[in-house]
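A quick write-up on the structure given underneath.
The excerpt is restricted to a subset of chains, each kept in its original location.
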Amino acid sequence: MLIGVPKEIKNHEYRVGLTPGSVRELIHHGHQVLVESEAGAGIDMHDQDYRAIGAEIASAEQVYARADMVVKVKEPQPEEIARLRAGQVLFTYLHLAPDPTQARGLLASGVTAIAYETVTDKHGGLPLLAPMSEVAGRLAVQAGAHCLEMAQGGAGILLGGVPGVAPAKVLILGGGVVGDNAAQMAIGLGADVSIFDKSLERLRHLADKYEGRIKCVYSTVDRIDPKPIS
Amino acid sequence: MLIGVPKEIKNHEYRVGLTPGSVRELIHHGHQVLVESEAGAGIDMHDQDYRAIGAEIASAEQVYARADMVVKVKEPQPEEIARLRAGQVLFTYLHLAPDPTQARGLLASGVTAIAYETVTDKHGGLPLLAPMSEVAGRLAVQAGAHCLEMAQGGAGILLGGVPGVAPAKVLILGGGVVGDNAAQMAIGLGADVSIFDKSLERLRHLADKYEGRIKCVYSTVDRIDPKPIS
C-alpha cells in the first residue's frame, strides 16, 4: 500500500503521523511511504532522516493525490478535506461529534475515514486513545503543580510539601486511564492523593496498584457536593 | 560470675530475665547460671529446658542467696528487696522516679542496682529500653484497632478502610522509637497516618523511611490545639 504522511497544518500541532521508526516498520512489512517535505520538522526529524530509511519525499499535493492511505495526527482542516478523495483511506483523530462541518466535508469527499479514537481492541479498550490519555493525565499534574507556584499566581503550594510541612491534597475525579496516570504523577511528587470513581472494580485495581499511597473513594453526589439539598 | 534468675512475682508479668538461649550464651562465655524452678513457665520454658543447656535449678531463696548478679524483668517487689544484699548486682527495669519506697529499699539493701532503662550506648541511645518501645509502639496500633471495633464499644472503624471507603486517620504524637513503630503498623494496616514531632531531623528520617506513605508535620501548640488563645 502507498501510505502518505502530510505535514500537520493545524495551529500548535508539532507532531507528525509517522516517525521515521514507524515508516521503517511499514517499509519492512512491504509498504511504500510518501512523506511531505519537512513533515517531521516539529520533532526535529528531517527529509534526510525519512529518506535514509526508504521513504520518498514529496509535496502536500502529491501526498494527497497519490496515497492509498493518509496517516495524520489531527482532524483534516478545510484545505486538507478538499484534497481527500473517494477510494482513499484517512487514518487520524477526527472527534466528529462536535464538528458537523468536518463530518459533512468527509462525507462529500467519499474518503473512508477511520478515527483513531474509535478503534477498539478485543477487550473493548481504546488502544489508540489510551496513549493520549496517559500523556494527558501525566501532564495534568505537571501543569497543576506549575500553576500552584506563587510566581504563576497560585497559592504557593508545593505538592509534596517537605518534611515538617504536610503535603498538598490532590483530588482526582475518575479513575480511568487519565485519572490513573494523574494519580501516578501526583503520588510521585509526594501529594496526598484521593481518587473518586463509581466503579468499585476500578477502585480495587487502583488500591492494589498504589498499595496504601492513595485513597480510593466511591463517588456519590454527596461526596462531590457535600451540602444538603435542603 | 554466678548469675541468678528468679521467677517474676509481679502480677501479670509472664516474662523471665533470661531465656534458655541467653543462658546458653552466658554459659558459653564462662558464667554459671542458677534459675528458679519454673521461672520460665510463662513463656513455656521449663526446668528441663534450662537444665539441658547447663543451668542449675534452685529455689528463690537459693537464687538470691548465691547469685553474684540477679537478672530480672520488673522492679523488685518488697519481698524481693528483702532478699537483696550488699555486694550483689541487680540488673532489671527499675523506674525509680515515681517509686521512692523502692529506691529507699534498694539503698538500704546495699545492692548495686543497674536499671535497664538507664543503660546508654555510645551514641547516647537507650539500647535496653528501645526494644520495649518497639513492642509498645507496635502493640499500641494493634490495641487501638481492636478498640475501634464496634463490638468493643468503638466507632466501628477499620483502620485501612476497604477500596471505596477512605482509610481512618491516625495521628501519632512524637516520632521517636514508639511513634516510629506505631507508624509502621498503622501504615501496614492501610491507615492515613500523620506524625507530629518537634525535631525536623527526625521528621526527615521518617519521611525518608516511609516515602510518601506518612505525613510528617512539625508540631506546634497551634497544630495540637488549633483554637485561638482569645
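We call the chains A and B, going by the order they appear; numbering starts again at 1 in every chain.
Everything below uses one rule, namely that a contact is a pair of C-beta atoms (placed from the backbone, for glycine too) under 8 Å apart; a residue touches a chain by one contact, two chains touch by 3 or more.
It should be emphasised that the depicted structure is a prediction, and the values quoted were computed from it without experimental measurement.
Assembly remark, whole complex in this entry with 2 chains visible in place, copy number of the identical chain is 6.
One rule holds in what follows: only the chains that are shown with their structure count from here on.
Averaged Cα coordinates give chain A a centre that lies 57 Å from the centre of chain B. Interface of chain B with chain A (complex): residues 160-161, 163-167, 187, 190, 192, 194, 200, 203-204, 206-207, 212-213, 215-218.
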